[in-house]
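Just below is one structure, and these are the notes that go with it.
This part shows chain A:
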Amino acid sequence: MALNRRDFTLASLAAIAASSGLTLAVKAQGTKTIAVLFDGLYSEFWVAGIQIIRDELKKRGYEIMEAISDQDDNKQFEQVRAAIARKVDGIIIVQTDSNAVIPAIKAANAANIPMVHFNRPPAQSDAFSVAIQADNQKIAREAVDYACTVAQKSGKKHQAAILIGDLGDPNAIQRRDGFQEAVDKYPDAIEVVAKIPTEWNADTAFAGLTNALQANPDISFLFTSSDFLLPQIQQALKTADKWHKVGEDGHVILTGFDGFPDAYALMKDGYMDACGVQNLFFETQLAIQAILDLGEGKKVEKLLLDPGFAITQANMNEKASEMWGYVLWKEKNPG
Partner candidate 1 sequence: MSTLLEVSGLTKSFFGVTVLHGVDFVVRPGEALGLVGENGSGKSTSMNILGGVHRPEAGTMRLDGQAYAPQNPKDAISAGIAFIHQELNLFPNLSVEENLFVDAFPRWNGLPFIDRRAIRAQTEAVLHEVDLDIRPSTPVARLSQGERQLVEIAKALSRKARLIIFDEPTTSLTRPEVDRLFGIIAKLKARGIGIIYISHALEDVLAVCDSIAVLRDGHLAGAGPASEMPIGRMISLMVGRSIDTIYPDRQTAPGKQVVLAVEALSQPGVAEKISLEVRAGEIVGLAGLMGSGRSELARMIFGLDRFASGTIRVNGQPLDDPTPEKAIEAGIAFLTEDRRGEGLLMDFTIAENTVIASLDSVAGPLGILDNKRIASVSREMGRSMHLSTDKVEETRVKHLSGGNQQKVVIGKWLRREPTLFILDEPTRGIDVGAKQEVYRIINALTARGSGVLLISSEIEELIGLSDRILTISRGEIVAEFNNRPFDREAIMAAATGQRAWEGASA
Partner candidate 2 sequence: MKIGSRALLLILQNAPVILFLVLLVVFGLMSDRFFAFNNFRNIIIQAAPIAILAIGMTFVLLTGQIDLSVGSSMYLTACVVALYMPDMPWPASLFAVIALGALIGAVNGFAVTRLGIVSFIVTLAMLFVLRGIGMWLSNTRTLMFPDQILTLNRATVLGIPSAIFAFLVVFLCAWALLTQTPFGRQVYAVGGDPDSARKAGLPVSRIVFLCFVLAGICAGIGGFVSITQIGAVGPKYGDQVEFAAIAAAVLGGVSLFGGRGSVGGTVFGAILIKTVQNGLNIINADPYVYPLVTAAIIFLAVAIDGTRTRIIERLERRTIRPLQAV
């Protein structure tokens, strides 16, 4: 055993010495690096978002260090520390949890590395960072509000269902709360009969919606907490023979959230009534500007708001161009 240990120590020392030599040789120099730490790439919104940030930063000569925390706030904390260890020049982060990110901000502060929160603000604290905020709750409320007015105009009472995201995901909770605030204002027009948990899982969403339609065949008002569930909604409604356009008999008043290309297509085709849109282009622009300004030592407001908006059948024509999903859709469907 003793022999072993000595062998081991010798071998490791030799190894470390050898690789240190290599290290010196390869050590990179010059270019600035920005860490881009996302929570997950589970919807088109994030995929498009990270793509834009990546392209923009590369255009400006930055190197990117990317990491996805996969909805694990501890892992994200470790990723921030890894970024700090790599002495990056700035961190753009989509945090998993608004409270749990505070220690990470403090660590970045201590290392003097600017930090920008993309899309979600952190909780209140004395740590300094800049947040780009899209107000999930407000945007959801506005979109659902429009749908409610449509429902009210129809003159009859609608049975409503909501597809709720993962209950551990703050975004899901905020969107649910926005929905709730909106429908609470129209007690005469809306009665919520089904709250369907999806765990952000397409399979669960499909089954849950199918079952809800079985229990409440009269559901005629639907809100999904993310547009990424639209294919499943479409499948379930078609099966239940409820997939009809606005104005047709049996149309289900459908409200989405995120502003996916799909969502735009469905709005254009008249299947969807409204969609809460986060202004992705605006947000990415704000984030990049903020991180650059911070890097140059400029003063930046702690909170930069993306008001977002609700795109509806009513305002679709004037607002579409601001909708990121429309732009992406347009790229794929030119002319």
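Regarding selection, all candidates are chains of the complex that A comes from, given by their letters.
One rule holds for everything that comes next: a residue touches a chain if its C-beta (ideal position, glycine included) is under 8 Å from a C-beta of that chain, and two chains touch if they have at least 3 such contacts; residues count from 1.
Just so it is clear, the structure is predicted and the values come from calculations on it, not from any experiment.
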{"item": "Chain A: touching candidate in this complex (1 or 2)", "value": "2"}
{"item": "Touching residues (chain side chain A, partner candidate 2) in the complex", "value": "41-44, 47, 164, 167, 193-197, 200-208, 210-212, 214-216, 228, 231-232, 234-235, 238-239, 262"}
